[in-house]
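My questions will all concern the structure given below.
The complex is shown incomplete by one protein chain, all other protein chains being positioned as in the whole.
The block that comes next holds subunit A.
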Amino acid sequence: MKLADPFADGILALLPRLRRFAAGLSRGGAGEADDLCQTTIERALRNRDKWQAGTRLDSWMYRMMRNIWIDEVRARSRRGETFVDEEAGLGIGASGGQDESAALGDVDRALAQLPDEQREAVVLVMIEGWSYKEAAEIVGCPVGTLNSRLVRGRDALLARLGEAA
């Protein structure tokens, strides 16, 4: 019994972008990124009555995923399961994190070293292609704040990846 459902179909169409956003945010590889997608979809389905038809579904979903990610990052750091090693700059997960981070490429490694607020700004603008204003709305901060986090994040990435990025 397949039901026509514009809301679910809309999310389905967004999945490739949502997976990319999750991959940009997560430090734990593809499995963790898809877990983030799954949690986001489940929350969206539970809260579908809060989405207003006619407004953008994509920014609504991005905001939801970003908030879930932030909550999880903070919960983990409270539990001490994950820490960011400022020297090595790698996010070490609770299980298998070291193996996964060893397999990370230069770009993943450089991104993993960014503080969360810089990382999300970089991912939203430079990978996901949101304008500064839209990215600031997703994060829930002023545009100027988003802009300066982005500059700090970029400078750090350029320093790590080399000027010839």
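The definition used in the following text is that a contact is a pair of C-beta atoms (placed from the backbone, for glycine too) under 8 Å apart; a residue touches a chain by one contact, two chains touch by 3 or more; residues count from 1.
Here is the rule we use: contacts and distances are computed from a predicted model.
S.K.: Out of "Anti-sigma factor RsiW", "Heme exporter protein D", "Membrane spanning protein" or "Acetolactate synthase small subunit", which one is the UniProt protein name for the chain not included here?
M.R.: Looking only at the record, the undisplayed chain corresponds to "Anti-sigma factor RsiW".
S.K.: Spell out, residue by residue, where the missing chain touches subunit A.
M.R.: 1-4, 6-9, 11-12, 15-17, 19-20, 23-24, 34-35, 37-39, 41-42, 45-46, 48-49, 51-54, 105, 107-108, 111, 122, 125-127, 129, 131-132, 144, 147-148, 150-151, 154-155, 157-158, 161, 163-165
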